[in-house]
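One chain of protein is taken out of this complex; the other chains stay put.
A and B label the chains in the order they appear, each numbered from 1.
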Amino acid sequence: MEPQLIFIGLAGILGASAPIIFAVVGETITERAGVINLSLNGTILLTAMGGFAVAVTFDSLWLGFLAGAIIGALVALVVAFSSITLKQSQVAVGFILAMLGRDLAYFLGSPIMGLRGPRVPALPIPILVDIPIIGPIFFNQNLPTYVSFLLIVLAYFYIFKTRPGLMLQGIGERPATAYVRGANVNMRRYLYTIIGGALVGLAGPVFSLSVKAGWKGTISGLDGFGWIALAIVIFGGWNPIRAAFGVYLFGLLQWLGLVLQPSLPNIPSQVLQVAPFPLMILTLLLVNIGNAEWVDRFLASLPDATRHFLAKLLRSLRTSPPASLGVPFENE
Amino acid sequence: MNVELKNIHKRFGAVHANNGICMVMESGKIQGILGENGAGKSTLMKILSGYYHADEGEIRLDGRPIKIDSPSDAINHGIGMLHQDPLDFPPMTVLDNLIIGQVGGIFPKRKKVLGEFLELQQKFDFNLNPESYIDTLTVGERQQLEILRLLWLGARVLILDEPTTGISAAQKEKLFETLKILAGQGMTLIFVSHKLEDVEFLCDRIAVFRTGNLVGECEPPYQTDALVEMMFGRVVSLDEKKKLETSEVCFEFKQLSIEDYRLEIRGINLKIQRGEVIGLAGMEGSGQSQFIRTCAGLIRPVNGEIELGGKRITGKPYHHFMDLGIAYVPASRLEEGLIPGLSLTDHFVLAEKQNGFLINREKAQLLTSQRIKDFNIKGTPSSIVESLSGGNQQRTLLALLRTPVNLMLLEHPTRGLDIESSIWVWSKLKDRCKHGTGVLFISSDLEEILHYSDRIMVFFGGKVSAPLEAQHTTVDQLGQLIGGKGF
Partner (left out) sequence: MFKTGLNWVNLGFRGLAILLALVFATLVMVFSQAPPLEAYRHIIAGSVGTTVRITNVLVVWTPLIMATAGLLLTFTAGLWNIGIEGQITLGAIFSTWALRLLQYSDLPPALIMFAGVIAGALGGMIWASMVGLLKIFGNVNEIFGGLGLNFVATALTIWLIFGPWKRPGVGSMSGTEPFPTELWFPVFLDYRLSLWSLGMGVAAIILVYFLLKGTYFGLRLKAVGRNSRAAFLMGIPTTRYLMLSFLLCGALAGLAGATQVLGVYYRLIPAISSGYGFLGLLVAMLINYQVLWVAPVAFFFAALNIGSIQLPIVLKLDSTLSGVLQGALVLFVLIMEGVRRRLIRDR
């Protein structure tokens, strides 16, 4: 394969991964605060449809994106309300919304299927795009993709380097301490859930207005992305940069699937597209297995050198969720 | 800063945790607060530090009445509290822990904070690495961090809740030095503890609490006997106790050592005879719970052997212990002992040996009704367990035990029960003893320990006293051991 094609391929991966980046970063923020928003799959479909619909109706890309963010925030509000105020199961509400969001998207979207709508124009950055190798890969993208790059960095920076970001970590880890330190835990949880939801809400329009313009209903290829995003949040250890790595890795595997397609005529394209999904389980297995008890006992029986090596390996893979994830907070 | 508490009342449901407390704590002095579990000291301190609101009463600082509505209010007034389990963020670094909660701009000035932190810790000769993670620190170090943090935020009143639990002797020494320095600088220090030696050594004044009341205040020189009497109260005269006739040994613990995140218990040697009752005394968190769970087979000892009737059972799984007739009754009735949402009948069906595939509901109901009568449980076979009162839940737990049982392990069997229920519970337990069942029980009620035990073991910070003959032990002796003296 010519190097030129590889660059185009890699650039394509970055662009195609932009929606999932938004979703993953948004959900990372929400989960850092201690709330699980399981509705991602439904929200992404709904905002993709909704954003496209608004963009077509008003012939405005900006309004389309705005609509997506608002819808995403509203769904997240329902999740937040049900779990923080009503103390219902986050998993239950999230799952129902995932189903409902999806069906709403298909139902409300059927009249606009196949319409042509505005599409985000390409936006190569002059000068930077001419840098050998890096240029065509990173700087020949469009605005949403650039924003996705920025988002990763900003989110990382916010969570780990700013004062309110440290408190965000705090309310997810040990809300009792955060409360004692003066934070209104539940209010912050609402806030971060909604912000995360708005970011997830942007993922949809990034897809339907940029990556694969238009709304094509059940064959739009978006179904399932939300679940993947949830898994990547875990894989990423609730760290935006590591999660982004997971997103791009996933995109790379999907791309490889497409590329290898002609050389593997016996395997239908759908299979290769779906193939990275089982890798998701594998990765979850790898990052969680360090936590299992039997592993500790097994390690204890190994010779020292092997044990040290394996333990180190497991520890580097290990991710632990914010300790208070999914647990409602009550003071007094 | 002088702190004055006027007529503080706090109730939790029916429990009157703080009953009209009036105290003055002066700056530059270390005020000791002494009392056993449930005496009301933690509640009072939580009110002072803003975690709870008092139902009635007033708090004054240097004569001015103030309102404390939240922990951040308290800090703004200069009152800081070091909790028994320091409230921090385990997976984060020392430096991050310092920064969180400090009022300031969006970007923490890391270098500045670092500088101030290092300077401050030097004054007290602490040695904390700002980049290390909290979950790698010892309890003592976490305390040091929290003290530094509170000072850094400008605390002028420092409350320490049971600070010497779970720290090493060296760390304790350092802590005491630090506190003396702070007192010298004019801070008001409040030292809450149950450890007699520490309180007597350190404090300029001691206030003793018991069952929600402030029962007395003392100044040095301290009389330990007087303190113990105030803490535990006078004991009602005991009935005639029959000495246990020596019979065969059914359980033996040899050189048992148990390890835990906070404690180490080393080298317990104990022989329990059939029908014997052994009381485990001591403040909560001193190791009795770990010991009793090890006896139940839930925790594996790191060293030593457990033998039942001469046969070694160390390291065998929990259900093996169960099958051998060792019954464990946990303290938290609804969290560990009973299943919310299930009825009494359901519980009895689960506890009995399985009879076939199908549940015979009629038989089960009959059995349950019988048990309800035998154990005087106020409920019907279809009552769900969370609707029962604490006392009736305890009766249920006892009723669920199978017969015969070789060893009964009970954590706080009469906690929260009225006198009548307690006496009834013990009559049932004694019945079993007559049939050869050994009993090991934890209690924080000294009367109960003295009255019902044949022998007593006192736990203090992981240390265990040799078994004492209950007949020859006085309340005073017991109180002193619980407070850490005489180990």
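The criterion applied here is as follows: a contact is a pair of C-beta atoms (placed from the backbone, for glycine too) under 8 Å apart; a residue touches a chain by one contact, two chains touch by 3 or more.
Owing to the predicted nature of the structure, the values given are computational and were not obtained by experimental measurement.
From the options B:Glu173, B:Glu336, B:Asp418 or B:Glu469, the residue with contact to the chain not on display is B:Glu336. Here the missing chain is touched by one residue of A:Ile8, A:Leu63 or A:Leu108, and it is A:Leu108. For chain A, the residues in touch with the chain missing from this view are 38, 78, 81-82, 85-88, 91-93, 95-97, 99-100, 102-104, 106-111, 217, 224, 227, 230-231, 234, 266-268, 270-271, 274-275, 277-278, 280-281, 284-285, 288-289, 291-292, 294.
Annotation for chain B: contacts to the undisplayed chain at residues 318-319, 322, 328, 330, 335-342, 346, 349-351, 354, 357-359, 361, 400.
Please note the rule applied: only the chains that are shown with their structure count from here on.
We define each chain's centre as the mean of its Cα atoms; on that basis chain A and chain B are separated by 45 Å. Remark: chain A residues 161-164, 166-167, 169-170, 173-174, 176-183, 320, 323, 332 touch chain B in the complex. Across the complex, chain A is touched by residues 51-52, 70-72, 75, 87-92, 96, 99-102, 104-108 of chain B.
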